[in-house]
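Right, one structure below, let's go through it.
The complex is shown incomplete by one protein chain, all other protein chains being positioned as in the whole.
Read from first to last, the chains carry the letters A and B; within each, the first residue is number 1.
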């Protein structure tokens, strides 16, 4: 299992930001909001979300649009949107490095353009996890904590977490699972995005092991990072 | 530019009054540049992060094999993309190229591509059939002035650092060797352009600026965000260490005396020398470290085994 490395608040012109690196994926997320929306974005009763995903190289295309949509599904469910009516929360996800950049064969085949929207489970889970930290850094109200993980099922039917691209390409199926976390326990599924062929039992066992992994991410990374932030924020209370 | 592009009248006057008395709010002297912090990625080729004070950006150079343009069958293709997302500052809207963004990308294009900093003919594999397409993607993380200068430094460092896989020909087929099979090849860089931006302020009224002979205009190097929002005009100079001017762009703005401009180019050249040396030293240090990590010194003649 690769380690998540997180730093908070390194950008100056936004309300919250986080940088996360896991495996060969590096991503920076910035959150600006609540701010005044453009008229067409405005919703009368709740906050609107503007989610922008930008690739590490090239222009954003279908792959990034898919990521934006999936991210929106998760974030809509966890942000306390009724708290910010007629406001906008702008989230920019900027990838700095992904598996595809390291994939040397991509230089022959035209790279990411051939892969379309597949094999993006590592990017999706990294983006979701990084959004959590950036939202927390921006002090946007959340219903619950959430964490995501990517699992591949390799040829021997064994689960591999955060598999690198070559492993991913050989795997039978791969899944991105995102859980919400209440009372330190993974309780509800926010997102399951699966690719490839798999049986029902496989899916269930994958989700099972994902829930354990999400709890681990929460207790080993999220709590520590946030506690450190709280310590730094409330420095006068000591 | 939309939100946040405005700056309050008070701050505007404060910045101007300071400059009139020869002070900048950031404590730098008028022609002092921020020292760029350049981080070269240890694991990859051609990935560089540049910090220029609070301005931050990441440059990634990548390559792929494509068919060349029909009118230039012997040349590879080089593109630079400089799109600014709202991450850098909410004043940049997503997908909407403001005039300033277009100017930035034109400046970089002229400084790097048009001046032939990258030798395109060396990117040709089979004439008219297959050439390398090198692209530099600049991702802006945070904006605090000096985007042009920082971008140019970032792109040039990344280009000099980047290595593309080696290729061999087998009949009409080409084989791309991965990095373990054969040593990757660096790009051929013909010269290193450095961009220096001067911002101009008018301490007097406009009539005095145009009609008077006093030439009181203030020029500062490497403005930060508040200075960029207040300035009355700017000048982008691109030079290299061979005392060649590559680009001068003063796109309107405050009229400046010709002689004063010439003096600025001379001072910019000194900065250009320093920066070129700085980048060179960094790249050499990186090369050395990689060399050590690969244990290549064992191959050297006379090394103790």
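Structure notes:
In this text, contacts are C-beta pairs under 8 Å (C-beta built on N, C-alpha and C of every residue); 3 or more make two chains touch, one makes a residue touch a chain.
Here is the rule we go by: contacts and distances are computed from a predicted model.
Among the names given as "V-ATPase proteolipid subunit C-like domain-containing protein", "NO signaling/Golgi transport ligand-binding domain-containing protein", "Ribosomal RNA-processing protein 41" or "Dolichol-phosphate mannosyltransferase subunit 3", UniProt records the absent chain under the name "Ribosomal RNA-processing protein 41". Taking every chain of the complex into account, the absent chain touches B.
Although one chain is not drawn, the whole complex shows that of B:18, B:73, B:186 or B:255 it is B:255 that touches it. Among B:110, B:135, B:163 or B:182, only B:110 touches the chain that is left out of the view. The missing chain lies against subunit B, touching residues 99, 102-103, 105-106, 109-110, 114-115, 206-207, 209-211, 232-233, 235, 239, 243-259, 261-262, 265-266, 269.
Just so we're on the same page, only the chains that are shown with their structure count from here on.
Annotation: 31 Å between the Cα-based centres of subunit A and subunit B. Within the complex formed with subunit A, the residues of subunit B that make contact are 3, 41, 44, 47, 49, 54, 56, 58, 60, 62-66, 81, 83, 85-90, 94, 135, 137, 139, 141-144, 164-165, 176, 178-179. The touching residues of subunit A, counted against subunit B in their complex, run 10-14, 17, 28, 30, 32, 35-36, 50, 52, 54, 56-59, 90, 92, 94, 96-97, 101-102, 104-111.
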